[in-house]
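On to chain A.
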Amino acid sequence: MAQVSLRDLVKVYGRQPAVRGIDLDIQDREFVVFVGPSGCGKSTTLRMIAGLENISHGELLIDGQMVNDLPSRQRGVAMVFQTYALYPHMTVRQNMSFGLRLAGLPKAEIEERVARAVSVLELGPYLDRRPSQLSGGQRQRVAMGRAIVREPKVFLFDEPLSNLDAKLRNQMRIEIKRLQKALNVTTIYVTHDQVEAMTLADRIVVMKDGLIAQVGTPIELYEAPANQFVAGFIGAPAMNFFAGRVEAGEHDGLVFRSNAFDAVLPTGRFARLEIGRPVVAGLRPDDVVPVGHGVPPTGGIAATGIVILSEVLGGESQILLRLGEAEVMAKMSQPRPVESDERLPLQLNTDRLHLFDAETGASLRASADAR
Partner candidate 1 sequence: ADVPLYHDKGFWSQQFQVVGDAAGEKTGVRIVQNSYAPPEQYKAFVQSSIASGSPPDLFTWWTGQTMNELVATGQVAPLDDVWEKLVASGEYDQSTQDLFKVDGKTYAVPFSVARWVVLYNKKMFADQGLSEPKTWEELMAAADKLKAAGITPFNATVQEGWRGFIWFSELMIRTDPEAYKGLFNGTVAYDSPAVEKVFQLWSDMYAKGYFTDPRSNEEPQDFARGKAAMYLIGEWGEGLVDAAGLKPDADFGAFIMPNMDPKLPSAVVVEAGPMVVSVAGKEKPDIMTALNFWTSVDGANVWSKASGNFIGNTKADAPNPTVAKISADMKTNNTVAMQRWWEAVPPDLQGELVAELNGFLLNPTMDNAKMIMGRMQALNADYWEAKQ
Partner candidate 2 sequence: MSALSESDQKLLERIGTDRIAMRERKTRRRNFATALLFMAPALLLVCGMLLYPVLFNIWLSFTDWRKFKGLDTFVGFQNYKRLFGQIYFAEAAFNTMIWVVASLVVPVILGLGIAILLRGVRFENAFKNLIFLPRVLAPTAVGVIWFYVYAPTGLLNYLLSLVTGETVSVGWLYQANTVTPAIIATHVWQTVGIVMVLLLLGLSAVPRDPVEAAQMDGAKPWQTYFHVILPILTPTLVVVTIISVLAGFTAFDLLWVMGSTYPSQRTLSLVVFMYFEAFQKGGWAFGGAIAVVIGVLVLLVTWIQALLQARAERMVR
């Protein structure tokens, strides 16, 4: 139950910057997820907040208090590690109560807190087992329990689910979501799995090379990515990109022209468009709709793709197509079998087209925070 503020946080290893200046205000009870490719500095940032790494530069404030130089145990934070980091020689009960015992809490209180966490996490039957006698999911829950009993102001998670298999990961994801809702504690969660990010976060922080690429709600990031990096990173299968340029169209309008397709650009959606400017257009696979499958887009343009490969996933398939000279991924709902080289009529939902500066990758949307 705390606000966390990061002010120009920098971490330098030797002379090599790992985190290059992060500014972020996390609200009380907010669930913030850090995502980004491997090595972008997510864990380092989290560990600075946890007090496991020195802060090279900048300030870290918890509830307005500067905590740069406080040791972890005085910051009121608790962390769940990727490897769970359970104490292998202690039982579940001992693992959960270790911190409380160190803090010298009365026995009764310790027992009560552990009991409460155990009932929330349904760990009752395993209390006297060692971590090695637990399954991955159970260990994960113990790690959470250990964090919970300390009743921290801030929860930190570093890829807590990445060691679980797909099924369990889905299940635990839902549990974490439920738990956070129930406990209502400020939470910072690191992952490189975008499904986790999308489903868990109140706000997502996308990081790249030690910097924030964009902060926003999941829908904001999906609908209005601030740059090509975020656009490509969020959403699976990934957004299709087309290099092209802006040209003059009819009625004073502008047209995007590429070797895949040409599209009239809706007025008002984009800013700073000059004729001749090289840009990259983005179109999500959901917006490349095979005619007769799925909701036909109201606007958009027709085109024909040549099937390269199709992957049926049951309720939908993903189809890799050749469109002009480019390759495009399309989603087909209520799928039918398609053959290689089959010509597939498409409707491109260009109303939802994204445009990025070809050089900087910055979005060219009129207002980056408009829905």
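Regarding selection, all candidates are chains of the complex that A comes from, given by their letters.
Brief remarks on what is shown
Here is the rule we use: a residue touches a chain if its C-beta (ideal position, glycine included) is under 8 Å from a C-beta of that chain, and two chains touch if they have at least 3 such contacts; residues count from 1.
This is a predicted model, so every value here is computed, not measured.
Touching chain A in this complex, out of the candidates 1 or 2, is candidate 2. Considering their complex, residues 10, 12, 14-17, 20-21, 54, 56-58 of chain A touch candidate 2.
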